[in-house]
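The other protein chains are all here in position, but one chain of the complex has been omitted.
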Amino acid sequence: MNDTTNHTTDDSTDHSTDDRTEDARGARPTFGQRRKDRIDQLATAGTVDDEPGVSLIRSAWKRLRRNPIFLIGAAITLAFIVLAIISPWIAPWDVTARPLLDKVRPQSNPVPGPEPGHFLGADDRGRDLFSRLLVGSRQTLIVGVVATLFGLLGGLTLGTIAGAVGGWVDSLVMRIVDVMLSIPSLLLAFTVASLARNPSQWTLVIAIAIIQVPIFARLLRGSMLAQRASDHVLAARSLGVRPTAIVFRHMLPNALGPVIVQATLSLAVAIIDAAALSFLGLGNPDQSQPEWGQMLGRAQPFITEAPHLAFYPAGCIIVVALGFTLMGESLREALDPKTRR
Amino acid sequence: MTQTSESSSDATSDGTDVLVEASDLEVYFPIKSGIIFDRTVGHVRAVDGVDLTIHRGETYGLVGESGCGKSTLGKAILNLEPPTAGSVVFDGTDIASLKGEDLRRERKRFQMVFQDPMSSLDPRQTVENLLLEGMRAHGLDTDKDATRARLRELMSSVGLPVAALSKYPHEFSGGQRQRIGIARALSVGPDLIVADEPVSALDVSIQAQVINLLQDLQDELGLTYLVVAHDLAVVRHISDRIGVMYLGGLVEESDGAELYDVPLHPYTRALMSAVPVPDPQVEDSREQILLTGDLPSPANPPSGCRFHTRCPWKQETLCDTERPQLRVVEVDGASASHRVACHYAEQVASGEIQPHQVEAVSVESGFTGPVDGPDAPPEAYVGV
């Protein structure tokens, strides 16, 4: 209400007359000059501070650093990776050793329970469950990461070719991709894995990589096409930039954002898929290299007497998958131009 | 202007030598439909037979409503949108027939400034990289010191501090981004700049800054501009000559001042009377020619004069049967360079025929006919 009243009139005329008299007395050059300089400087284009520029990635990182969801996801993921690396050294027992073999009674007590020195107990062969869980993280990590990397590589190649070349190449690649996408992914992985004569961890990796390829290819091709129609690519064309440079300098880097987010989310899926395939007996049968999915599969006959045998590896899978998912989702949010200020 | 006439060999001193000559330019976009096999079921005639001459050192302004094909014409002249037919002779070479590497190398002579300064700058490149890119592509960055100096010069010519070189586009305001876009166009030393709505995305107070900058740069570097805009006031302010477009074709072309004083085409008159003037007295006193209806679909343009469905001066004969060509008319105040595509321009000017009511004809949005179901617009194909 205050500002709609009339009472300040005197006040402000005071100021302006002050100034004018000062001007007249000869303060004019300095004051006028100062003002003029500033306006000249502004007249060009407004102010730009002298600090070095902040790239999109860095400003996204700045936002991410303060996002609790990302931090939780990152913490879980980091813990998982560190564990996977150092597990052989910190595991209290060798994974093939059977310290509790004498406690296993196939009829009355197939799965020995916790006891001092074996706080999760042992599995049906009398091997220390805790040690196997720890070491199991390794295989899980390798399968998940390597499969996603291979999938990403394949998808990037196909997507780049389709998106950059266009025309019939695009149509051909995309029809193949569509066919692959139309088969349920686990079924496809199952088929691929069962083709292998001797299932191993590499069968798993390849099977999972193959189901990831069409997802990445389609995603990348879509965002490449969007980039291709964008103004900044048109601007590069009109500048006379070479087509290959346009693809690799302008289209690909700008199209990668969603693919990177997808890769993080895919890691979670890859880990779960690997577990599923191992559970179905298509993974590495080598018991000296435990893997969470494989452990889960082996827990099946004892699910009524010893549910914890299934519970622990399943819990590990869920927590790790959750870590990657949280990270991926917050990454997506941070890279989304709409949330950028 | 003087600078260019010196540098060009066959220049006549009054600056009338031709830099760009487009003849019979056509750009048709196929409308595809079909589930498995794409069939072409028609064409969007975005540009439909345009002849256009731009002289060295002048500013040619192109106005018209949204969708009339202004941008497409601008892009076709630069061969960013390959013309379906016609030729574009730029300083003796037909750019419309150039392809691949030959075209790429020619590109340093004609550049474009875009409407949306944000989306036309790659968000992942620093300003320095954006400016260097064109120079690199044309081998203009051989000497390191000279390149540095050139970058500084570019920045100062568009009024940005050198500190801006290390920044990214998203760190600037809209007006500053447009300056970067202009600097990028200048980086390769072009003769012609096609500016597609260079100020329409900017705030009113910033628009004037950019308009002034464009004018200063023209005086300094002897540039030739083709300015495409829907705002007649802006176009009139910066252009020497103005072409008015309607539905893919030029309907009137004239000297800027003359167009305002003696508008000959009914559409130009209507357009002129529709532009709001920031002066209540003018607004209260002037006569408005209100058009009815909307721009017809360029996929299915009206027969005869494209404007006849909305023209308040339409006559029973000729208008809906024969497409008028651009011609010089004998009207007081109209010079020999003033051309108009209306069968009855003389009678309209003399007041012999008077405007009448026009029944609005409804126009479908989208490209094709059927109105009874949702109809996805055709996919746009753009090639690199």
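Here the chain labels run A and B in written order, and each chain numbers its own residues starting at 1.
Keep this in mind: a contact is a pair of C-beta atoms (placed from the backbone, for glycine too) under 8 Å apart; a residue touches a chain by one contact, two chains touch by 3 or more.
Keep this in mind: contacts and distances are computed from a predicted model.
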Quiz item: For the complex's missing chain, which UniProt name, "Formaldehyde dismutase", "Serine palmitoyltransferase", "ABC transporter ATP-binding protein" or "ABC-2 type transport system permease protein"?
Solution: "ABC transporter ATP-binding protein"
Quiz prompt | Which of B:I206, B:V228 or B:V251 contacts the chain that the document leaves out | solution = B:I206
Quiz item: Which of B:D24, B:E101, B:D279 or B:E322 sits in contact with the chain that's absent?
Solution: B:D279
Quiz item: Given the contact definition stated above, which residue among B:G42, B:P117 or B:G175 touches the chain not shown here?
Solution: B:G175
Quiz item: What residues on subunit B make contact with the chain left out of this view?
Solution: 65-66, 173-176, 203-209, 211-212, 215, 230-234, 236-240, 256-257, 260, 270-284, 288, 290-295, 359-366, 371, 374-375
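The rule we apply is simple: only the chains that are shown with their structure count from here on.
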Self-check item: CA centroid of subunit A to CA centroid of subunit B, Å
Solution: 44
Quiz item: Touching subunit B in the complex: which residues of subunit A?
Solution: 43-46, 48-50, 52-56, 59, 164, 166, 228-243, 245-247, 249-250, 253-254, 337, 340
Exercise. Would you mind writing out the residues of subunit B in touch with subunit A in their complex?
Key: 78, 80, 104-108, 111-112, 114-116, 119-127, 133-134, 137-138, 158-161, 163-164, 166-168, 170-173, 175-176, 179, 181, 184, 187-188, 209, 380-384
